[in-house]
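Please see the structure below; I have some questions.
Here is chain A:
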Amino acid sequence: MSAILDIQDVTVEYSTGGTIVRALDGASLAVRAGETVGLVGESGSGKSTLGSLVGRLLPGNARYPEGRVFVDGHDVLQLGVKELRTLRREQLGFIPQDPISALDPTMRIGRQLELALRGLPNDRAALVGHLERVRMREPERVLRLFPHEISGGMAQRIVIAMTMARSPRILIADEPTAALDSNVRSEVTKLVFGLARDAGTTVLWLSHDLRSVGRWCGRVAVMYAGRVVEDGPAEQVLGSPTHPYTVALAAADPAGVQPGERIETSSVDVAALAASFRDEEEVVAR
Partner candidate 1 sequence: MRLLHWLPGRLLSAIIVLLGASILIFAAVRSLPGDFAQIVLGPLSNEEQREQLRQSFGFDRSLPEQYLLWLGNAARGDFGLSLASQQPVLDELASRLPVTALLAGMAMLVTIAIGIPLGVYAGTHASTGRGSAAARIVSTIGISFPEFVLGCLVVFLFSRFDLGLSVGAFTSPTTDFGRGVVSLLLPALVLSVFCVAATARTTRDAVIGVLVEPHIAASVARGEPKGFIIRHHVLRNALIPVLTLTATITAYLLGGAVIVERVFNVPGIGSYLVLALDRRDYTVIQAGVLLATAVFVIASLLIDVLTGLVDPRVSVAKKGRGA
Partner candidate 2 sequence: MRHAFPLIGGLAAATLLLTGCTGEPAGNGDDAAAEVAPGFLAVADESIASSGTFRAYLDYDTVEPNGLDPRTADTARSWTIMGLAYETLVNIDENFEFTPGLAESWDEVSPTEYVFHLRDDAVFSNGRPMTAEDVKGSIELLLETGSAWSLQLGPIESVEVTGDLEVTVKLSAPYTALLGALANTPAAILPVQEVRDGTVDLKTEMVGTGPFVPTAHVQDESWSFEQNPHYHGLDELGIDAVELEIVPDEANRLAAIRDGSAQYVFFNNADALDLLAGTPEAKVVNQQNTDFYYVILNSTNPDSPLADERVRFAVNAAIDRAQLSDLTLAGHGLATGVSPVSLPGACDPEELPSQQLSDEEITKLLADAGAENITLSLQTWNSESAPGKIAQVIQQQLEPFGVTVDIEIVDDATYGATFYGSDETAGADIGVSWYAGYGDAAMVSRWWNTDQAGFTARFMQGSPELNQLVVDASEEPAGEGRDATLTKLCAAVDEGAEQVPLMTRPGVIAYRDDLISPTINSNEGYGDIFRYVTDFRLKSEG
C-alpha cells in the first residue's frame, strides 16, 4: 500500500544572520492513509519543522538542500505556489499549538469561520452546525464573540471546526493541547481523533509527551536531532523502546514513576547522547 505522506531523507536548514541551523538532518517518515501517527520529540528535535514541511509552511529563511516530500503523490517541495495552495486547502489540515493566537484578534468568530469556509456552505446555520460538531455550547453566542473573549479550549474547538470542515486527507496537529488546561486536554484530543476517524483523515500528531501519544495513536515515531530515530506501533515503541533516547524519554516522565521511586536520569545525559548518536548512523526502524 502506497503512503499518502512520504518524507524521504529531508534536510532543512535555517539561516539567520550568518548562522546556519540544521533543523532536519535526513528525516524520513512514511504514513499510510488512515493511520494515526504520533510524532514525539523534545524542543529542537525537529518535529515542528517536519510537521510544517508537509504543507511547505516553513519560514522564508528555510532551505531544503536534500530530500523530498510527497503528499498523495505531489512533490510538495517542487509545487508551484498555486498548486501548493490548492494542496493545503484541499488535502491538508493544521491544528496549531496556541489556538487563541491562531484566530484573528480583530474579527468576530462568526466572520472568521465564514471566511475560512468560503466555497462551502457558510451561512449562519452551517456555521452553527460546524460548531455543534465540535460540541460547542451556545454556538450562536460564540459566533458573536471575539477571540480574546473565549477560553483556550473553546478556541481550539473553533480551530478544529475550521480545519475539519473541509475533511482534509491529512491532519497535522502540533501539540494542540499543550496550551490547554489538563481537564480539557483529553476532551479536545478525543474530539480530534473522533472527527478524523469519521472523515477518514490521516493524523500526524506532534507531541513531546510519549505517554499520551501512546494512548491515542496507532503508531509512534520518535524524533531526535532532526531525525526519526525510532518508528513503530505504539505499544511496541512504548513497551520496549530500543533507541536509548526513547528509553530515556519514557523513563523521565514523572507521571510514570510510583510514589517513592526516583527517576533514573543518568541515561538522559543529552550532551553525551548527542555525541554517541552522531556516530550511530543507522536509524532504528522496524
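In this section, a residue touches a chain if its C-beta (ideal position, glycine included) is under 8 Å from a C-beta of that chain, and two chains touch if they have at least 3 such contacts; residues count from 1.
Regarding selection, all candidates are chains of the complex that A comes from, given by their letters.
Since the model is a prediction, treat every value here as computed from it, not as a measurement.
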Given that every candidate in 1 or 2 is part of this complex, which one actually touches chain A? 1
Give every residue of chain A touching candidate 1 within the complex, in rising order. 55, 57, 60, 84-90, 92, 94, 96, 98, 101-107, 115-116, 146, 148-149, 159, 162-163
